[in-house]
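The other protein chains are all here in position, but one chain of the complex has been omitted.
So that you can tell them apart, the chains are marked A, B, C, D and E in the order they are listed, and the count of residues begins at 1 in each.
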Amino acid sequence: MIKHVIALLLLIGLGAVFAGLMVGYTPDTVLNYTANYYAEQTASEVGAANIVTAIIVTYRGLDTLGEVTVLFLTAAIIALVLKRDRQPGFEAQHGWPPSGELLHTGSRLLVPLVLLLGVYVFVKGHLSPGGGFQGGAIVASSVLLMLLTDPLRRFSHRLIAVIESGSGLAYVGIGFIGLLLGGGFLDNRILPLGSLGDMFSAGAIPVIYSLIGLKVGAEFSSMMVNLSETEEQ
Amino acid sequence: MVYIAMLTGFILILMGLYGALTNRNILRMIVFFTLANTGTNVVLVSIGYMMGRKAPILDNAVPAAEAVARIIDPVPQALVLTAIVIGLGITALMLAYAYKLYELKRSLDISKCRELKW
Amino acid sequence: MSKAQISAKLFITLILFWMLLNGTFALDSFIVGVGASLIIVYFFRDSLSFLSEFRFTPQALMATLSYVAFFLKELVKSNLRLARIVLEPDLPINPGIVKVRTKLKSRMGRLLLANSITLTPGTLTIELEDEWLYIHWVTLESADIEGATQAIVEGFERHLEVMYG
Amino acid sequence: MSPLLLTMSVLLAAAMIVAGIVTIRARTISIAILASGAVSLFASVMFLLLAAPDVAMTEAAIGSGLTTFLFFFVLGRIRSGNYD
Amino acid sequence: MQAMLDILGGLVLVSGTVFLLLGALGLNRMPDIFNRIQAGTKTTTLGTMLTLAGIGLMQPDWSMKLLLIGLFMLFTNPLSSQVLARAAHRGGARKTPETEVDRYAEDHGDPS
Partner (left out) sequence: MVDLLIYLAAALAGAAFLLVLYRFLAGPKPADRVIAFDVLTIISITGIALAAKIEGRIIYLDVALVYALLSFLGVIVIARYLERNL
């Protein structure tokens, strides 16, 4: 009981701080200096229609590399903590009820379409909302659909690892090509900028975002496959 | 609209913290952590919003020449996008450790973990 | 049906999906779509698509048209009936779970049949096993297999049999 | 037509708070997870109204989708009957 | 021409949301989970499709993407409700006392 009171007091204090913040806040009416630069220069410098994508992939590309690395570390740690080989008799003790014919047919029908939706989301990341992270999550959703329909299905860990490390290597490689040919690490001007709004525009952004999408999708898939393949001792 | 979103975000943060502080079940604590995470994201995005402006994507509705006067601040959005992805990473890691803890202790109650108490 | 045929049908489905997604017929997005679809077809050679098991005969195409018309009519009818049930104060329902038989053999046909039954007046598919469908019926009319089959399944089966067999 | 969007955001804010209350008061963990997924979902529509479609898509696919699924995966592993 | 399409689209839009409202009402009035799934699936599918069609009439250049969303929902919605109904039945959901026959329970055992 005393713990609840302490927690409540703490929260009331924090709430007072928040209230002070809210009372003192007035929304801006013009863009601040950084945002103004992005809004003015993105179309001519980077050529991407989606300014958020331009910030993530080009202006702050190194941070995104770090973010992808964090996800990779998470997936690796989960694999390390939970990975265990399945013993025989796994099917019997696990007790999944059969998924039924309808879900089976429906998921076999939907998995390629969901994968293509994921590809669409990350390939068009420079034109419409979306990009590597969202597309990767949708690709991982199709893996999840396969896992749900057939829980005993074995996924090729090798294939996931090859996709993951291959796209990661290509990502860093494009970064270094940008260092050599363009103005800096992950510069997108190694390919022609094209005209704003086309599929082949914004230089290397679609390529980089597709690689991020593949890498993130492989990482999320490996997380879920590892979580689903563990079993109780 | 900014104030509504901001207020909701702050309330969600407080709710999440309250739940995380008063529960002893480790899975519930992780759930409340994600709740507070969502609240933080709402507050951050609402700071970037400006009345009467449009999303920072250039197309027919927002031509590139008028972008400065028509779009909202894209920087908080990029920040929050990163924050959401990292949030999933943290949640997945916490869940993996919670599962490992459950395997060791056969219980989800953190008050049973006494090794580090004195 | 040969392997190449199955792959080609899946490829056509994926390209159609891609075209609807993009909403344009520009050449550059089409090239990207073809590349992505080819990769996906390589990984899912044995997967199903909307076109697999479809019979490309004139009768089947006619049946498709009449099936779509019949389905839309039933969908609107089912919603109006449900609206009447919901709006009446004493909620006149008489639910039951019945068992019906289907003659369809192809997987796509059975899936479409189950989905159509779920969306039509007062019926909800619960499970499909072998030739039996278990259906929850809000306004039960006949509890025996023959009567229920006639009331629920036959309208759709007539068209789907021609389309998928 | 800004008043309409304003009303929608008020509705969504109320829905988020209601779902948060469901999360706190839920008797079983699965309900708590479902309700926190609902909070994420409403937050994602709120992001869309705040003119951030990128963030909305991320929150829908990752924050509301994958997080909830991961929780259910782990919860399915931990089957000790009574969770509280 | 576009003005007439706008009016027509608005009417279709309103009729779609009327169905959504009826579905929500059904979700609250129906006595057990199976009837609620029925109300939730049918009306929301038709309601959303009509809404999307209405917006498509107002903005004809958006119609392809709207058509895609509609088709996707038309296909996935009944599938997910079927899976949920089976899960509820296997989980021993309480059926309303008016339920007369239950052949699924006769063949598979009744967990409730």
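Things to note:
Following the convention adopted for this analysis, a contact is a pair of C-beta atoms (placed from the backbone, for glycine too) under 8 Å apart; a residue touches a chain by one contact, two chains touch by 3 or more.
If you're wondering where the values come from, they're calculated on a predicted model, not measured in any experiment.
By the touch rule given at the top, the unshown chain touches A, B, D, E in the complete complex. Residue A:Ser141 is the one among A:Thr42, A:Thr58 or A:Ser141 that touches the chain missing from this view. Within the complete assembly, residues 6-7, 9-11, 13-14, 16-18, 20-21, 23-25, 27-28, 33, 36-37, 40, 44, 47-48, 51-52, 54-55, 58-59, 61-62, 65-66, 68-69, 72-73, 76-77, 79-81, 83-84, 86-88, 90-94, 111 of chain E touch the chain that is not shown.
In the full complex, chain D touches the hidden chain at residues 1, 4-5, 7-8, 11, 15, 18-19, 21-22, 28, 30-31, 34-35, 37-38, 41-42, 44-45, 48-49, 51, 53, 56-57, 60-61, 64-65, 68-69, 72, 75-76, 79. Touch with the hidden chain on the side of chain A covers residues 95-97, 99, 103, 114, 117, 121, 128-130, 134, 138, 141, 144-145, 148.
To be clear about the criterion, only the chains that are shown with their structure count from here on.
Each step here moves to a touching chain, and the least such steps from chain A to chain C number 1.
Distance between Cα centroids is largest for the pairing of chain C with B. Separation between the centroids of chain A and chain E, computed from CA atoms only, is 31 Å. Here the spacing of chain A and chain D, counted between their Cα centres, is 19 Å.
In chain B, the positions touching at least two other chains are 7, 18, 49, 51, 55-57, 77, 81, 85, 92, 95-96, 99. Multi-chain contact residues of chain E, defined as those touching 2 or more other chains: 75, 79, 82, 86. Of all the residues in chain C, the ones that touch chain A in their complex are 10, 13-14, 17-18, 21-22, 26, 28-29, 32, 36-37, 40-41, 44, 47-50, 107-108, 110-111, 114, 125, 127-129.
Of all residues in chain A, only 100-102, 105-106, 108-109, 111-113, 115-117, 119-120, 123, 198-200 touch chain C in the complex they form.
Chain contact summary for the complex, chain A toward chain D: residues 50, 52-53, 121, 129-131, 133-134, 137-138, 140-141, 144, 220, 223-224, 227-228, 230-232.
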